[in-house]
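Excluded from the complex is one protein chain; the other protein chains are retained at their positions.
Chains: A and B, in written order; residue numbering restarts at 1 for each.
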Amino acid sequence: MQADNEQINPLQLVLLLMNAMIGVGVLVVPARAARPAGSAGWLAVILAGLFALVLVWLIARLCQEFPDKTIVEMAIDLLGNNMGVGAVILLLLLWLLSAAFILRTFGEINRDFLLPNTPIEITILGILLAGGYLARKGIEPLARLGQFSLPISILLGLGSFLLSFPGADSTNLLPLWGRGWQGVLRGAASTNFAFVGYEVLLVLLPFLNKPKRAKAAGLVAVGTVTILYTLLTIVCLAVFGACSTAKILWPTLIVARTIELPGLFLERIDVFIYTVWLVQVFLLQSIMVYVLSLLWARIMKIKEHKILVWPLVPVIYFLALFPLNIAQLASFNTIASVSLTIYVLILVLGLSLLARGKGGKARA
Amino acid sequence: MRRWSLGLLLLALVLGGCWDQTEVEERAYVLGVALDVPRDKGDRRKVTVAMPLVREVGAASGGGGGNKVPLISFDSIAPTIQEALVPIQNRMNRQLFFGHQKVLLFSEESARRPISPWLDFFERFSTIPRTTLIAVSRGEAGKLLSTAPPSEQLPPLYLHQLLMETANYGFGPHRTLNKLACYFESRASGILLPMVKEHKDSVEVDGSAVLKYNRLVGTMGKHETRGALWLTGEVGGGTIVTGGRGQNKLSFVIKSSRRRIKPHYRDDGITFEVRLTVEGNVEEYFGSRNVMNPRVLEQTEQEIAQVIKREITRAIGILQADLRTDALGLGMMVRKRNPKKWQKIGEWNDYFAEHVKIELAEITVFIRRTGVLR
Partner (left out) sequence: MQKPQPLLKKDQQAPQLPLYQSLEQNLDRVRAILGDSNDIVIREFKLGTKGHKAALLFVDGLIDKALVCENILNAVMIQVRQVEADGEEQLSPQELLTLLSERGISMLEIKTSDDFDRIFLAALSGEAILFLDGVAKALVISARGWEYRSIQEPETQTLIRGPRVGFTETLRVNTSLLRRYLRDPNLKLKTIYIGRRSKTEVCIAYIETIANPTIVEEVNKRLATIDVDAIMESGYIEQHIQDDWISPFPQLQSTERPDHVVIALLQGKVAILVDNTPFALLAPVTLNDFFVSPEDYYERWTIGTLVRLIRYLASFMALILPALYIALVSFHPEMIPTKLVLSLAAGREGVPLSAFLEALVMLVSFELLREAGIRLPGPIGQTIGIVGGLIVGQAAVEASIVSPLMIVVIAFTGISSFAIPTYSMAIALRILTLPLMFLSALFGLYGFILGLFLIGGHLSALKSFGVPFLAPFAPLSIKDLRDTLFRHSLLGMHWRPEHLKTQDQTRMQDLRTDSELAVEEKEKSLAQARPRGGKS
């Protein structure tokens, strides 16, 4: 089947972007926010979300200038062949690292909660293979699967969280400013890790069948994720208090364990949370593998991204195994995500300026 | 070629074994853990784990109830919980599994020493439910863990249900591992834990243990505990009897209570203004007056309010004067609402004992229903 005529509609794009963001970050958001910001963690999340909104808007604006081109072609157009390819290769590497470390983080969480004795190499490999399988099929099936599963995930996930409200103490959200505005800022910087993902728009825009809706799609996606994260952080803060939220590594999952519904058959709601979260991670990996293989294919000017998927898998795999322990992993995660965001910002702003400059001549 | 290698991989996986697979009957489900101080005192604890004898459970439920309690407990003495589990696991053919732990008991003596380090094991190991209930026992905790009336099958489950049911009555608060963990993490000033004691062959909730920071500093009886719990808003059931020694005894069953506390900052201290609203029904009356008479109702409501006031005052007295501990969460309130003032106050518990006044501004009781009799 042809892969060239693949199209996605704006709704699918929104869901894809959301899928690319909600993966592992969702589990650490409350902790990363609460550690520097205290009880104002949710403000930190909103701040990080606002920043992401701005960035995604910039990305969408840039991409809309070149509706049929991915970032690769854009960079080559504006920076010339050598510099353009170089810029994109750097992007590819940063993305690669980001994806690999997120994968490893998933492996660690999986080991903590679900499979303590299974070697992490196997679980990571499992996801990669599944992701590769799906990535080979192209963007449409990915979009469809995302469309199918994300609403269910959000419903189940959100529903489960709202159930923890009886155990929550809303006074835990005081004092309002937590540890002060510096704390909020640092919290926002730390939480940025959870928002990484919307940059895939740089590569996905050509598939959108209504390019004019890109900005709206990006804003809706990031906005929804921000709201979700904020709600999540509020719930965690209310249930645990700021100090515990900061101490626990994965507050999201632990919150699920505090929900107690004595009358119901299911004592433990966390089954649903795990299910939902696992599906999200699988989807995220598929999207990342797809994007990476597409990017690589475009750099090497190969038409079909499919053949690059299996070669890409071992690269991600070995990178994921690189960090020695979870402490190293946390810092790698932060470094990778911050570098990625900053680089994307620079790249997008730079290219936008150049596009403006060439605008007069290029439109002829 | 690809199919062969895939098949080989799968075969390897299957033959290699499923690393995490443990059949449901191969696990020893720890339902309760108790911590006692061993005879030689010191830093070690005697850790008791209670597990059901699964075969007995199955047979009993199918056959119709044997007399023997199908519980098995192991104990060992060690400086940390993990070390204590090693000899226990050594004696068991099944893998110890804490995923269904229901209760964690500290003996009164072990609670007099710092207890937060002992919680770490239960917090860190994520399979342990954070909804595990924590209580302090008068007397040996390990023994209490196996105590249950003959009608109940598994003592830890019985204990768990007991604590859940009576939490509302106000005689012993509902404290989960989660609450306690967050308490320790936030470095609050004090907390109340339910106390249980043995009563013939069953267990009774007998008031609360007052923890100051990390240790038990004293205990409160049932009604004194309720006095404190009125202030924390945790009373949702229970009975108040008025009428003194006379013929007019009246039983008022509490249905709900709401409290509002407002701190007033003075120069030399803080006054907490408390407004309490209680709702309930009259369920028993020895006297002959017409209970539905509004004047009688009002009078009764006043009497009930008086009883409540007495309970609260007594509790405050113990906490402020005798134990010098704020186990009511008032400190957290100040910390959250007025962080600047909080910074200026040094040691909260001392401040609480000396400069804090709790003013019972208003106790309103509403009798909603009186049953079908006049």
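We take it that contacts are C-beta pairs under 8 Å (C-beta built on N, C-alpha and C of every residue); 3 or more make two chains touch, one makes a residue touch a chain.
Given the structure is predicted, the values throughout are model-derived calculations rather than measurements.
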| item | value |
| --- | --- |
| Selected from A:Val271, A:Ile307 or A:Leu349 as touching the chain missing from the view | A:Val271 |
| Which residue of A:Arg104, A:Lys137 or A:Arg179 touches the chain not shown here | A:Lys137 |
| Residue of B:Phe97, B:Phe121, B:Tyr213 or B:Phe366 in touch with the missing chain, whole complex considered | B:Phe97 |
| On subunit B, residues whose C-beta touches the chain left out of the figure | 13-14, 18, 20-25, 27, 29, 31, 52, 54-55, 57-59, 61, 97, 99-100, 102, 127, 129, 154, 157 |
| Missing-chain contacts mapped onto subunit A | 1, 9, 11-12, 110, 114-115, 118, 122-123, 126-127, 130, 133-134, 137-138, 140-149, 265-268, 270-271, 274-275, 278-279, 282-283, 286 |
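Heads up, the rule we're going with is that only the chains that are shown with their structure count from here on.
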| item | value |
| --- | --- |
| CA centroid of subunit A to CA centroid of subunit B, Å | 41 |
| Contact set on subunit B toward subunit A in their complex | 13, 18-20, 126, 129-131, 164, 176, 178, 181-182, 185-187, 332-333, 335-337, 339 |
| Complex interface listing, subunit A residues touching subunit B | 39, 112-119, 122, 167, 171-172, 174-175, 239-244, 247, 253-254, 257-258, 260, 262, 268 |
